[in-house]
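Note that this complex is displayed minus one protein chain, with the remaining chains in position.
Let's look at chain A:
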Amino acid sequence: MASIDIQNVKKAYGHVQVLHDIDLQIRDGEFVVLVGPSGCGKSTLLRMIAGLEGVTGGEMRIDGKRVNELHPKDRDIAMVFQSYALYPHMNVAGNMSYSLKLRKIAKEKIAAAVASAASKLGLDPLLDRRPKALSGGQRQRVAMGRAIVRQPKAFLFDEPLSNLDARLREQMRAEIKKMHGDLKATSIYVTHDQIEAMTLADRIVAMHGGVVQQVGAPLELYDRPANLFVAGFIGSPGMNFLEATYSGGSVTLKDGTVVALPVPLALADGAKVTVGIRPEHVVMGGEGTGMAASVDLVEPTGFGIILHLSLHGLAFKVFTLDRAALSAGPNVHVSFPAQHLHVFDEKGDRCAVASA
């Protein structure tokens, strides 16, 4: 197991810079998830750690050793690909043992390592099958098995669950988390699925446009998003945003509603801000409370209900566990508890609390 140190790493293809000064310290045994929309550079960063892409600038260290120029085979890292990349002409045992064979490890030792990994993943009855004869979930397991037989310094996962159906994805997600609990292996996991990110990560790295937007524990990103991008990306259904002006410790929404904030912010009076509130934090009340909004659409999810509202012509979502919302009339009233408001300045960054 190892720590991974990424310092000022840049990546450019010709004149197109895809990663800007990435700084990231991954501790030994930590599970870090890189999350972001497609094209944000998360997969590129992972492939650079694996050695499949060159590093344009900066330095990358595994266990303190500079690896910028090291060939993937010498980095002692395992990777699970989105396509699984199983070798079609080898059976399951062959796929899992290939890396050990290349290291010229004794046959008995290889057999033992494969057997133990296979039993861990429930692959024992499939060892003689070719990948073609396996289901998606089984292939996924073999790809994981191929990674764990090696006991590498670190595991890299490149969207490993995105080819599975929803139920299997949930199951494998839990298995990966359990496996990490058992092996305590340094893991870097790339996904665009923020639920995977939230459930698996010790720390999440949210990326956008080749720049790290925020690094932190899952709930930290959820509760205190550093900017509008993270606020909008983490959470489903996504956060609602409203324009407002700040003055004297409270924000004034467009319709004149004033919400007093629990703490004053380091902002000048009259500053334009964006106010965010998560759908589950919106409070619905009766006539005369809060703001009036019209109901566009009601989506029962079984677990709860998502109401799509129109608030002064703005699309707005509310999530509630109260089934009474199903029979809500064409108009409802919503109000925003001040402690759940997120305030972002004109640049989109979270507003700092004014120092007392």
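Before moving on, here are some points about what is shown:
Following the convention adopted for this analysis, contacts are C-beta pairs under 8 Å (C-beta built on N, C-alpha and C of every residue); 3 or more make two chains touch, one makes a residue touch a chain; residues count from 1.
Assume contacts and distances are computed from a predicted model.
Only one chain is not pictured, and the protein name UniProt records for it, out of "Urease accessory protein UreD", "cellulase", "Cbb3-type cytochrome c oxidase subunit" or "ABC transporter permease subunit", is "ABC transporter permease subunit". The chain omitted from view is touched by exactly one of A:83, A:236, A:289 or A:331, namely A:83.
Note that of A:103, A:178 or A:224, the residue touching the chain absent from this view is A:103. The chain not shown here is touched by just one of A:120, A:146, A:180 or A:317, and that residue is A:146. In the full complex, chain A makes contact with the omitted chain through residues 50-52, 71-73, 75, 77-79, 81, 83, 85-89, 98-99, 102-103, 146, 150.
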